[in-house]
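Dumping the structure here so I can ask a few things about it.
All protein chains of the complex are present and in place, except for one that has been dropped.
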Amino acid sequence: MKNYTSINDIDNINTWIKEAREIKANPFENIDLGKNKTLGLLFFNSSLRTRLSTQKAALNLGMNPIVMNVSGDAWGIEFGDGTIMNGNTAEHIKEAAAVVSQYCNVIAVRAFPSLTDKEKDESEQVLKSFVKFASVPIVSMESATGHPLQGFTDAITIAENTTKKRPKVVLSWAPHIKALPHAVANSFTQAMQKMDVEFVITNPEGYNLSPDITKDTKIFHNQEEAFKNADFVYTKNWSSYDDYGKVLNTDPNWMITKEKLGTAKFMHCLPVRRNLIVEDAVLDSEASLVIEQSNNRTFAAQLVLSKILKEL
Amino acid sequence: MKNYTSINDIDNINTWIKEAREIKANPFENIDLGKNKTLGLLFFNSSLRTRLSTQKAALNLGMNPIVMNVSGDAWGIEFGDGTIMNGNTAEHIKEAAAVVSQYCNVIAVRAFPSLTDKEKDESEQVLKSFVKFASVPIVSMESATGHPLQGFTDAITIAENTTKKRPKVVLSWAPHIKALPHAVANSFTQAMQKMDVEFVITNPEGYNLSPDITKDTKIFHNQEEAFKNADFVYTKNWSSYDDYGKVLNTDPNWMITKEKLGTAKFMHCLPVRRNLIVEDAVLDSEASLVIEQSNNRTFAAQLVLSKILKEL
Partner (left out) sequence: MKNYTSINDIDNINTWIKEAREIKANPFENIDLGKNKTLGLLFFNSSLRTRLSTQKAALNLGMNPIVMNVSGDAWGIEFGDGTIMNGNTAEHIKEAAAVVSQYCNVIAVRAFPSLTDKEKDESEQVLKSFVKFASVPIVSMESATGHPLQGFTDAITIAENTTKKRPKVVLSWAPHIKALPHAVANSFTQAMQKMDVEFVITNPEGYNLSPDITKDTKIFHNQEEAFKNADFVYTKNWSSYDDYGKVLNTDPNWMITKEKLGTAKFMHCLPVRRNLIVEDAVLDSEASLVIEQSNNRTFAAQLVLSKILKEL
């Protein structure tokens, strides 16, 4: 594999899940695979799980991780083509990506969307510029429109925890006070569309995800109806896609409660705001898989890095 | 040992000192003990010595250190129970501590006090929340009320440098322009109370440390009297405990001078403000042990990590 920037880079999700679970059972088996290899982790935005789990994955493979907070540690980066750089940016992505490629065998990048300019966000300027101008493989650690390490993690977690051959999985919007990206919801949707599950989405009117993502997945505006017979409820807030980046609805009735959840398992990518997205009673119960999801982040990243290292 | 959060976690300080000095004599002997193990260092506050010495200790044991500046790199953390998280905090400590436990085999935490709310500071909310919600051992890298890696370091340094069976050790307050925590003074006091030394404290009126810490240790408000026949003078500023967090006194007569020190050795945890806490003539003389103290931080941390790793 060259790059991992989207759930679409997974050729066979069932094989990948099997391989990731083998890594989880024996995480240090390939400790020599990354010997003398360096993973650069470039953060344009904050990170806890991704920062730690991707480093841990690299270490499990014997790679040397080097972390950079791009904004704080280095220079403002210019992405425009042909720009006369007499403003605030000091280095062009053409040089930045090529230069980091001299020191790192793989580059992982996190860059969130603006949520103000849909077209720009959908162009995935930062991630695609790294793919274009770096001479080494690129891994997305969440970009404007996707979080494929999270989406694959969630697929692993469902496979580990299902008791049915074809479980029902619901992606439910939940309220939040800030405008949040669509990346996690998009990648989760794409991962579920590749798995043998009954997958539906529920969100208020005005909150449908991009039709390029949802495709023929059924969308309910009635949460209760969507939750019927659910085995897994994956919850996430996102801002409006149609009225791009806007918070149109903070209705607390969309919060996930123990009563609504019934016998379903609860999933969330974290960080999660308690008693806004989901009540304490859910997170503090056996029904919550959120910590195991965060654990699986390591093995999702480790499989991706393994596949890349094997083809270096 | 499970956690190291207080000098009280030291079962036998003389044995510990002996073991730490053995590590100092042969720091790489247990380079395989931490193989494939990760130490997470979480900083809610600034750090130089602790940041470097704890990483160095981990490296000497073959561990992989991962450093995070919590405030800058990640999300605001919520500690309240049952809070509706619609404010500035984005992740609850319940998740944060459990999640970091998925990636790190040991977690070290630094979190200073507010110095405005005595009850809250004494509750040690941050440190105790990590102990409660993490599934791996916790090491304090200085909390609201204690700095046990420093206190143990100081005990090692006194043992190395004493020429007497039972030296006289004085903890002396010194002036500072800012309100500083009690943590170092508290842990030093607790360490000295466990050692076979003659230990006294001297500070201006209104600056007595918590009676729960000082217990029956003699406190002098007359610095000169306290210093008589001293073998070691450990100096530190702290803000008032009774009038909590206030700077009541900046009297330069409490500064440590060569004349006052006599033949005693000078100790300070660093960073130290020259010519405010202590005059240049002391720090630049053979009497100063401050650099050796900083060196011993590595071996104090290394012993603590060794004890934890052996029981993982």
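Just so it is clear, A and B label the chains in written order, and each chain counts residues from 1 on its own.
Please note the rule applied: a contact is a pair of C-beta atoms (placed from the backbone, for glycine too) under 8 Å apart; a residue touches a chain by one contact, two chains touch by 3 or more.
Note that the structure is predicted; figures quoted are calculated from it, not measured.
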{"item": "Residue among B:100, B:127, B:201 or B:272 that touches the chain left out of view", "value": "B:272"}
{"item": "Full-complex contact with the absent chain, from A:13, A:100, A:183 or A:308", "value": "A:100"}
{"item": "Hidden-chain contact residue, picked from the options A:26, A:86 or A:163", "value": "A:86"}
{"item": "Where the unshown chain meets chain A, residue by residue", "value": "36, 38, 40, 64, 66, 68, 72-75, 78, 82-86, 90-92, 94-96, 98-100, 102-104"}
{"item": "Chain B residues touching the omitted chain (full complex)", "value": "28, 31, 43, 46-49, 51-53, 55-56, 59-60, 69, 72, 177, 270-276, 280, 283-284, 290-291, 294-295, 297-298"}
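One rule holds for everything that comes next: only the chains that are shown with their structure count from here on.
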{"item": "Distance from chain B to chain A - Cα centre to Cα centre, in angstrom", "value": "39"}
